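Omission of a single protein chain aside, the complex is shown with its protein chains in their original locations.
Chain IDs A and B follow the sequence of writing; residue 1 opens each chain.
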Amino acid sequence: MKVSLFITCLADHFAPQVGEAVYRLLRRHGVEVDFPAGQTCCGQPSWNTGHLDDARDFARLYIKTFARSEYIIQPSGSCAGHVRYFYPEMFPEGSRERQEAVAVGQRTYEFTEFMVRVLGVKDVGARFPGKAVFHNNCHMQRELKVQEEPLEMLRCVRDLELLELPRPDLCCGFGGAFSIKEPEISTAMADDKVDAIAATGANLIVSSDLGCLMHQGGRIEKRGLPIRTLHIAELLWEGVQQNGR
Amino acid sequence: MVAKTPFLERVEKALADEHLRGAVRYTAENLYMKRKAVMADLNALAVKGEAIGTFEELRARAQEIKLHTLAHLDGYLKQAAEQIRKNGGVVHWAKDAEEANRIVLEICKKRGARKLIKSKSMVTEEIHMNHALEAEGLEIVESDLGEYIIQLAKETPAHIVIPAIHKTRRQIADLFGAVAGHELETDTKTLAGFARATLRQKFMNADVGVTGANFVVAETGTICLVTNEGNGRLTTSVPPCQISLVGIEKLVPNLEDLAVMMGLLPRSATGQKITTYFNMITGPRRPGEPDGPEELHVIFLDNGRSNILATRYREVLTCIRCGACLNSCPVYRQLGGHAYGSIYPGPIGTVLTPLLQGFDQWDELLQACSLCGACAENCPLGIQLHKHIIHLRGELVRQGREHPLMRTALKAVHFAWTRPGVYRFVARSAHLGVKPFIRRRADGTEYLDNLPSIAAGWTNSRTMPAPARKPFHRRWAELQREEGAK
Partner (left out) sequence: MSAEQDFLARVAAQLGRSPEAAPPRFTPSRPLPDVGPKGAEALAERFQKELERINGVVHRVSDASQVAPTIVRILEEALGPARAGAAGNAGGTAEPNGAGATAVARWSDPVLDEYGIDQALEGAGYRVLAYRPGDDGRAFVEQVEKAPAGIVACDAAIAETGTLVMASSPNRGRTVSLLPPVLIAVLRKEDIVFDSVRVFRRLAQSPMASQVIFKSGPSRSSDIENDLTIGVHGPGALHVILL
């Protein structure tokens, strides 16, 4: 089986180790991975801020870049959700571009979605001691509707205690450009999320989305709280290594 | 950097008000959980054959009813008007707020009416009716308990369904005490009892009762009021004249359609299967009846609604004002209603207010949204508010209503990132580019702080990771080589 990796602009710039973790985990399960060089960004910042024509350009670039990919794996529920659910809406009904957008969306997967639903893998053989809360990004919950898969993978991680939030559905306040345009509201939302997580006794926040993790992690650091933030692929790969190859 | 606008001032005030935030959070959480529970019950009952549909099924039916009505709105308005007149009511047409208030004043003048009492109505607040009446020396009293409280406090509602959530019982007791002329105990029973007695007198002495309408049935010309307190009934049973202001989007075709709408409204608003009172009013009192209004006036109000019909936002007019979007919105949860500055707060207000009243005063509301989509998920009419916000933002961009620095940044991102070569160059230069802002932790790892300009919005309250010296796409070749070497 061969897949293409879409690294996402955030992972490319700020967390290349997430890309490495995804790559290594896929390779361990016998999957061939390529990396189309023309990839950049899914274009969500343009779409969300009302730069709709610019967002269409990004969509066209993604469609072109991954035209020959059977599976496109993304370490982001937010970006995968944008591709699958918003790309089609950008183009007129019945148009060729819409068809292409629909098709590329059907071939695009968030990482845990792919691991569990396509590869059928829940247990990657990881050990990672800690008390974790999984933060599920809004697009991942509501558009992709991927909720159980990351939890199933985390439940197989040895020595990891998975804790629950009373309102896991509540947005953490990242929202992309929202985090800079309305920083006060965004920060208040981060505080609510982080306080709720701290109240569970967790020392770890795991997520499929770097934007959310940067936002929550950045707030945690300013407040000096003893909570680590980690992308789920990173945790799993670190866990595999901790468990002995 | 960013000039403080009225909206930002209101936001700052709301975020600093710990009591308000606690009340809003409590109320939103309470109503959200109640709604969730009652919908789960509904779904379970529907599966057992003991409800006319699940939430999803009722939603689909409601969409069908309302969208059909909007597509034939002129025909249904005409039918409703004919039916109202047939039953002895008088029909008026108000294209805007000014006209509506003028009509209300004319009716009062004709009857020599000085005292009015009102059951809860958002549309009357939309047109600032109380203000228009009081300017002419008329008295208008709110009869909904929450609205009465904020009327005494001279404030606006903090929530669509429970307007006075931000008031403590101490504050309420003080407000009531000022009316009573003596101090009151703060227990709920005393306070509610005082309101009941005081407002009862107002009902008995009012010349005119004013209502809105939750629904108007075109086939029979029936005005429907949904309340828990009974003030809707009192307003329409005791005063000798009734005036009902109806936004034109309130119409439904047939009585039977109410089964669907009432299956959704109470559940979505307060988690109740039904409210205590559901009143259907068809015309004034009939000959021989002892009570009820002698005159019934229905004022159909446009005030910007018909403009929305022609746009892609038409479905926004299917809103039944349940408040479920408020209760599920993570931004409303932080701010409460006042910060929005509009009679319609929360997600629906963010979309409806600029659509009805234009962008000049209201464009900023459209930024107060993280696009989480919880509103659309919970809306009983399935209104895709988060998508409408994106398209309205698109409109703002087209009109140049954008923070210049944000615009520059986004255009720069578009330029650079739609060109893979440029993208890669920028990514590889990022670490160098932000060098002045890189800080080092005790463990030697790097982060960013004290970023300039609009980015300071982030670093004022959060650190940021430092860009990697080597972005992933540069690691790729190495990863392949490492793999090959094994």
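Quick notes on this structure:
Everything that follows uses one rule, which is that a contact is a pair of C-beta atoms (placed from the backbone, for glycine too) under 8 Å apart; a residue touches a chain by one contact, two chains touch by 3 or more.
If you're wondering where the values come from, they're calculated on a predicted model, not measured in any experiment.
The missing chain, though absent from the view, touches B when the full complex is examined.
When the missing chain is restored to the complex, the residue among B:286, B:439 or B:469 that touches it is B:286. Shown as candidates are B:101, B:130, B:143 or B:384; the residue that touches the absent chain is B:143.
The residue from B:277, B:359 or B:447 that touches the chain not shown here is B:277.
The residue touching the chain not shown here, chosen from B:78, B:411 or B:440, is B:78. Panel shows chain B; residues 23, 26-27, 30, 49-53, 61, 64-65, 68-69, 71-79, 81, 87, 91-93, 95, 143-146, 149, 162-165, 167-169, 172, 188-189, 191-192, 195-196, 199-200, 203-204, 218-220, 222, 228-231, 233-234, 236-238, 248, 253-260, 262, 270, 273-292, 300, 302, 306-307, 309-310 of it touch the chain omitted from the view.
Everything that follows uses one rule, which is that only the chains that are shown with their structure count from here on.
In whole angstrom, the spacing between the mean C-alpha positions of chain A and chain B is 32.
For chain B in complex with chain A, the residues that touch the partner chain are 11-12, 15, 29, 330-331, 333-335, 367-374, 377, 387, 390-397, 402-403, 406, 410-411, 413-414, 417-418, 420, 423, 427, 430, 447, 454-455, 457-458, 460-468, 470-473, 475-476, 479, 483. Contacts from chain A toward chain B in the complex involve residues 7, 9, 11-16, 18-20, 23, 27, 35, 37-41, 45-52, 54, 57-58, 61, 89, 138-139, 142-143, 167, 169-171, 173-190, 192, 214-215, 217-219, 221-222.
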